[in-house]
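Submitted below is the structure of interest, expressed as structure tokens.
The complex appears here without one of its protein chains, the remainder shown in place.
Just so it is clear, A and B label the chains in written order, and each chain counts residues from 1 on its own.
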Amino acid sequence: MDPVLVIQSLISGVMMGMVYALLGVGFSLTWGVMHVIHISHAVFGLLGAYFAYTLLTLYGVDPVVSAMVSTPLLFIVACAVYQVLIRPLTKAREMVVASMILTFGLAIILENLLVLVWKADPRLLTPSYASESWIIGPFYLQYPHLIGFALSLVGISSLYVFLKKTTTGMAVRAAWQNQEAARLYGVNLFRISMITFALAVSTAGAGGISLALLYSFEPHSHNLWLIYLFLVVIVGGVGNVIGTALAGLIIGVITGLSMAFLPYQWVNLITFGLLMVFLIFRPHGLFGEVG
Amino acid sequence: MGKKKSKHAFLLFFLIGVCLTAGLPASVLGAAKPIVIGGSLPLTGQYAETGQWIERGMRYWAEEVNAKGGLLGRPVEFKIYDDQSEVSKAVTFAEKAITVDKVDLLFGGYPGTAARAVMAVAEKHKYVYVSMGGHMKSFQQGYTYSFGAPPLMGEWWYEGFFQWLATLPANQRPKRAAVYTINNPVGLSLMDSINRWTKKLGIQVVINEKYNAPLADATPLIVKAKQLNCDLLFSNGFFPDGVTTIKAAKALNYNPKAIVQGIGSVIPAWVKELGRDGDYVFSGTSLYNKLNYPGNDKLNAYVKKKYGLDGYPLYFGFGYAWMQTLEQGVRGANSLNQTKIRDWLKTHKVHTIAGPMTFDKNGLPPPINFCTQIIDGKVELIWPKNIRTREPVYPKPAWK
Partner (left out) sequence: MKKVPLIMAVLTVAVMALFPLLRPEVYYLSFLFTLFMYVVLSSSWNVIGGYAGYLSFGHAAFFGIGAFATAKMATAFSLSPLLTILSSIPAGLLAALVALIVGYPCLRIRGPYFSVVTICFAFVVDLAVKNIEELGGAEGLWMTFMDLPEETSRAIMYEVMLLLMVVTLATVYLLGRSRFGRGLTAVRTDEEVAETMAIPTAKLKIQAFVVSAFFPGVAGGLFAYYLSYIHPDAVFSINISILIVLMAMFGGGGTWLGPIVGAVILTVVNEGLSTFAQAEIARIIYGALFIIVTIFMPDGIIAYFRRWATTQRKA
């Protein structure tokens, strides 16, 4: 087997995997901390992508800048969504199920609002470096992949630092590990939940933009992106930020290797099959449900 | 008190006015009962973009027909259901249109898998169904009421490209082909002509792989094609995977002599979003908007004015052409009797924006062999030679 092909596949695969991880880390966090399966997480990612597309095509704003701008904007929007839609769900006996049904409905609404505004036409995010590469020896590091990879590293590590080092972040982790105890310590669970939710959704914007640098997108794309999210959560473990990042790497490696060695027809099947086997043997993800 | 009364009066007059205006078109055409054409399109979901273009083409046809006095002296109107890009819904809505709404005629749907299923429904209820069809296999099921007018026939899609390629001296033709095909009915039907022609032209198919959607990474595909010195690339897929492949080809500086695209490059977004990166790809088509067939000028002008596009998109043309065929069948048979329409269509020639067509017993016209190439952001016709709009650019210039 040709080593250049293998390594090149690995390089682009890993970078692609990390982009999935960036979109998935917020999804994983929401699920782990709040027991909310946020089906509309990917649609918020799409929202970020359309935002970046509009700014790029109308004003020439680079997607990376849009990613940074969209993050606080989405944070605010998500806070509102939390207060209006998510908070009432805490009354449910099974919040996981109720949140899934509600956010499913929200995803449909947002998808069709996107159609009304931007039409169903597929779009591409094409900054000047869209199809350029940084060439090192025989290897091509495609700029969109690199940018996505960089955004992912920044995004995920920021989230990690927030959770581990800041007081709010530690409160989030505490609430997640033991809700009763956290309440006893005076932690306002609603406020913590809102911040967690908003934080998770705000990373979705950057994640969506990174994905849009790699692939074309249209309002319906969130359905496909949702599959990537579930993949990342399986391997990384629900709620596990570092695990999600590593999951991205692993999925990238699996995709890259299988594309280098197997007929492409079998790649998706092998990927899902392996993940299935993997889950059977390590049901809590590679790294378990740690903070 | 006075304010409320005048408000009510205004509302009353407004409503009367609305009713009068709404009733006007019917009264202009002698208040004749409209001819209803029914069915479903994917107006939301995965295939919404194409579904909407088909609808626009259909409605433009209806406007024209009604402006000229209607069909059989009656106005035409549509009953379009949204099948949400789901095959089973396309089937139930087809049945609803036929048995509940009791529509007079059916219109064709999208994509090929839905068309395959609806062709069955149309056959069961003996309704003429003019659509893109579902590639060759769907026309080999013994259905008599289906017509592809024109069809989107994967088996014919690359005929024109290969016929053109055959005119090149052997030493200029590509020698080694990399064929990447999406694993679904469209992709599989595209492979048919590749298998036949590469043998004829002495082109070695070095790579022949299928992939399942989604195509997550086209990098390995391109690297392989490069390493094996493939100078002809077939990207037999839709827009998302086609785009991923082209972007990778540019990023990895892969410069084959020609790149052939499946059905991804036929939608307006290809040129709009890829810009110059989308240039020089070859593809097929079932109709071409710059040909001299009657109606093309009008449609182009309309699309330019309304959507700012340089020439009507393929699916707009499809919607219009299928309706033209149906219209001529109805006029020819002078009846809304489905069997009479079917028999007339099978024994007469129709003239549409896609050119003249006659239909064989399976409802297919003779094989279409258009080949297109995108040059300077425009879709040019390069085959058949006598209607060529521009000389093909070959070999493909290197990426800048």
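In this text, contacts are C-beta pairs under 8 Å (C-beta built on N, C-alpha and C of every residue); 3 or more make two chains touch, one makes a residue touch a chain.
Nothing here was measured: the structure is a model prediction, and the numbers come from that model.
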| note | Neighbours of the unshown chain, displayed set only, are A, B
| task | Using the definition of touch stated at the top, determine which of A:107, A:213 or A:259 touches the missing chain. | result | A:107
| Sole residue of A:85, A:141, A:189 or A:257 that reaches the chain not shown, by the stated touch rule | A:85
| query | Can you name the residues of chain A that touch the chain not displayed here? | reply | 31, 37, 85, 88-89, 91-94, 96-98, 100-102, 104-109, 111-113, 115-116, 223, 227, 230, 233-234, 238, 265-266, 268-269, 272-273, 275-276, 279-280, 283-285
| query | On chain B, what residues meet the omitted chain? | reply | 43-44, 81-82, 84, 86-89, 91-93, 95-96, 98-100, 113, 116-117, 120, 123-125, 137, 141, 183-185, 187-188, 212
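Methods note: only the chains that are shown with their structure count from here on.
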| message | Counting only Cα atoms for the centres, state how far chain A is from chain B in Å. | response | 35
| query | Which part of chain A faces chain B closely enough to touch in the complex? | reply | 2, 4-5, 8-9, 12-13, 16, 112, 115, 119-124, 126, 130-133, 140, 142-144, 214-216, 218-220, 223-224, 255-256, 259-260, 263-265, 267-269
| request: Quick one: which bits of chain B touch chain A in the complex? Just the residue numbers, please. | output: 44-46, 48-49, 52, 85, 180, 183, 209-212, 214, 216-217, 219-221, 223-224, 227, 239-240, 243-244, 247-248, 250-253, 267-269, 272-275, 277, 399
